[in-house]
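Right after this comes subunit A.
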Amino acid sequence: MPSPDPENTEVEVDEPRQGLLDSITQHLGDAVVASHLAPGRELWVRVETSAWPEAASVLQRRLGYRFFDWLSAIDWMESPYGRSMDAEVDKELGLVETEASEAETVAPTGADGYAGGESRMQVLARVHSIDAQLGVTLKADVPDMSIGTWTNTFPGAEWHEREACEMFGINFEGHPGLRPLYLPSDFQGNPMRKDYPLLARIIKPWPGIVDVEPMPEASDQGASTTNPEAAS
Partner candidate 1 sequence: MTSILALDYGYGGSVGLKLLLAFVAVLIPAGGTVYLYLFKMVSFMQSRLGPMEAGPFGSMQLLAEVGKSAQKEDIFPESADRFVFAAAPYVVMVSTFLLVLVVPFGPDAVFVNFDTGIFFALAVSSVSVIGILMAGWASASKYSLLGGLRAAGQLIAYELPLVLAVVGVVVQAESMNMQDIVSAQYNGEIFGWAAIGNPFILTQFAGFLIFMIAVQAELTQTPFDMPIAESELVAGYMTEYSGFRFLMFFIGEFATANIFAFLGATLFLGGWTVPPFVTDALGVEITDNIFNFIGPAIMGIKMLALTFVVYWVRFTYPRFREDQLQRFAWKVLIPLSLVNIVVTGLFKVVL
Partner candidate 2 sequence: MTEVTDRRQLAYIAAQASEARINVELEAEGMTLNIGPQHPATHGTLRIVARLDGEQVMDAEPMMGYMHRGYEKLAEVRTYPQVTALVNRIDWLGSFANEVPFILAAEQLMEVEAPPRAQWIRTILFEMARIANLTLFLGDMGVQLGAVTPVFYAFRDREHVLNQIEAATGGRFHPNFDRIGGVKDDLPAGWIQQTRQSLDKIRSFCDQMEDLLLGNAIFEQRTRGVGVIPADVAQAYGLSGANIRASGVDWDLRRDNPTETGLVYDQVDWKVWTHPDGDSFARYWVRLQEVRESCSIVDQLLGSIPKGPIMAKVPRIIKVPAGEAYVATENPLGIMGYYVVSKGGLEPFRVKIRSASFSNMSITPWLLKGTYVPDVITILASLYFILGDIDR
């Protein structure tokens, strides 16, 4: 896992993003929990769950990050259904890790995501500044499935939050109307959670699972086998 703190990246120090990171930490103080900087690529900042709406207004009003790119969520739990495309031959090829032993399954967290994370669900958002040509991805943990809304600073976040709410089950306090966006109103469950089964893959058996049967013995199989003498 790339080390989270940017200091020890040898030569490439990305001034603009480094400056941005410093100004964010300077404005938000200890609300900034962790950060990750991929030089020349992107800056990730993780803020306290409570400071989520405040981070938005700081970025928009003080730092001039007025372009609202997108807002979504991520469920860090490993999918219990796996690829449902596993055949014995895959195990020999080492494509599929053998079953993890039961004891090891610890509560899923965003720890191995950039800028870490403690809760299973995380909210992601990205804002961009057109004059500085820089963007920043903000993250926040959502331990109790509820977080503040961004709609009063970025009105565009309304639909994004409605989608995240119906797909992941995260409640956004203060959102004008958390109606379902895509799913029919009587839909049960949150599809994007990893423990929600993808039914198409479970109903139909995987055609790749059929393995080539072993050679039929040269007994009374009849025409289907070519006995060795006749073949030469």
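These made the cut because all candidates are chains of the complex that A comes from, given by their letters.
Definition applied: a residue touches a chain if its C-beta (ideal position, glycine included) is under 8 Å from a C-beta of that chain, and two chains touch if they have at least 3 such contacts; residues count from 1.
Model, not experiment: these values are computed from the prediction.
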| item | value |
| --- | --- |
| From 1 or 2, the one in contact with subunit A within this complex | 2 |
| Candidate 2 partner contacts - residues on subunit A that touch it in the complex | 1-2, 40-42, 44, 66-70, 72, 74-75, 79, 83-85, 93, 95, 112-114, 124, 126, 130, 133, 137, 154-156, 158-160, 167, 180-184, 191-192, 194, 196, 198, 201 |
